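Every protein chain but one is kept in place in this view of the complex.
As written, the chains take the letters A and B, and residue 1 is the first residue of each chain.
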Amino acid sequence: MMWFAWRQFRVQGLVALALLIAVGIGFWLTGPGLLHDYNTTIVGCGARGNCQGAMNSFLSRDPFFQNLIRESELLAALIGLFWGAPLVAREFDTGTYRLAWTQSASRTRWLVSKLAIGAIATVITAGLFTLMATWWSSPLDRVNDTPFSYFDTRGLAPIGYALFAFALGAALGALVRRLIPAMVLTIVGFAAVRISFNQYVRTHFAPALHAAFAYSLPTGTGSRALKFGGSLRSSDWTISTKVMNSAGKVFPALGRGFGFQPDRNGAVTFVGAGRCPNKIPRAFNNGGASSGPSKAVQEALAKCVNSFHLHEVVSYQPAGRYWSFQWYELGSYVVLSALLASFSIWWIRRR
Amino acid sequence: MIEFYIDAHSGVPPYLQIIQQVRRALKLGLLFEGDQLPTVKEVVSRIAINPNTVSKAYRELEHEGLVAARIGVGTFVAKSLGNDSFAALAPLRHDLQKWMESARRAGLDDESIEALVRECFRATSGTIAT
Partner (left out) sequence: MLSGHLGDDSDVSAVLETEDLTKRYRGKTALSNCTLSVPEGHVVGLVGPNGSGKSTLLNIASGILSPTTGSVHVFGAPPASTPTQRERVGFVAQDTPVYSGFSIKDHLRYGHHVNPKWDDELAIRRIEQLGLDLKQRAGKLSGGQRAQLALTLAIAKRPDFLLLDEPVASLDPLARREFLQILMETVADHNVSVLLSSHLVADIERVCDYLVVLVSSRVQVAGEVEDLLATHHRLIGPRDADLSESQVVIESSHTDRQSTLLVRSDGPIADPRWTVEAVNLEDVVLAYMGRGRAERESFVRDESA
């Protein structure tokens, strides 16, 4: 039966292998050059005094392969579309399931062997790709050290995504029994699960840490940058920022920015927080203009903001949790895949 | 060896058609005592009919004493039919052929010849009681 499943999968498997080899050659040809540039232009750039420029030009190297890796999230979707969905649905479309199900070997064995061959090929394909991608981009990642921003395309997680997409495609194919609807549902379902998982699950793999900063009126143009300091470093994953006063009251409107609103009586409202207790000189410039407000106005506004005793609380996951999160992510998707595979088997047996 | 055929539109059950064909072959001297009939498998793989039909026909023929089955070997003709008239067959056929030729010369088409033969056949049947 394994022979049968492999024979059926052979063409798809060989196509994937050929593509992997082509991409592998590309990585192999460009990877060492990237590492060499890192060692010559980035290492020791501080002494040469042009670190930012060197980093910027280094990060724009090999855009084709950088984009390929960035878009490699699609790899899982493609596996779901072209390996998962047709696995069972095509047999329903062509009627061959009736041939397969009336052999001496049971239909359970038929499905288990098909799932097994597909899953092995998926793990090998996604595993090799993510291994190459992680190796190739390691010099870039040392420069752009924000590991959670490229969490989905490095390390172990892509293997989980691919396996999940495959199992999802197979299950939907078994359920709807027609190839094209199964493919459509696979794409929609995969995107929905990935997006909501990123949003609602990954952040809770471990309790987030918090860092608090005094909320103050920034000087200059008025745009607020993320604050780092204390335990919070630029490589950490910032999940959310809340503005609250010392009593713990949250000001949701202030999370996004701030502004001042003068009213007819000459009073000024700090939008989202409340009316300023102090008097603000007239004709202040509410941000944006290059000249900026006058010094007296700035001081008055700062006094107003400080009167609310606000501070920003940042929740974050430290960069050090990157690998444990990768394992959690892989584990979660493997469990989801196993559930989907069990469902497919149960569903096929039931009919 | 005899080859069977089935006329699907005759309304005669297939096993009877086989029996009739064996009898006719015996009468016309196409089959002799000791000749082997095709095996059931040979018949069904040639004319695509149910093997039980062939077996049934052979059983009937065996019952009539016309054929005998030898286990593991096959079915053989046990008795020839129409031996007495067989000697007369050749001259009769010759006469009939000559008559046909003259009928054609007289301008009769196939249909007319057949109708004429049938009519004579009907008119004379029963006159030679056996």
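Following the convention adopted for this analysis, a residue touches a chain if its C-beta (ideal position, glycine included) is under 8 Å from a C-beta of that chain, and two chains touch if they have at least 3 such contacts.
Everything numeric in this text was worked out from a predicted model, so none of it was measured.
For the chain missing from the display, the contacting residue among A:29, A:105, A:201 or A:214 is A:105, taking the whole complex into account. Touching the missing chain, out of B:2, B:49, B:78 or B:103, is residue B:49.
Listed here are the chain B residues that touch the chain not shown: 6, 8, 11, 13-15, 40-41, 44-53. In the full complex, chain A touches the hidden chain at residues 1, 3-4, 7-8, 11, 94-99, 101-106, 350-351.
Basically, only the chains that are shown with their structure count from here on.
Here the spacing of chain A and chain B, counted between their Cα centres, is 87 Å.
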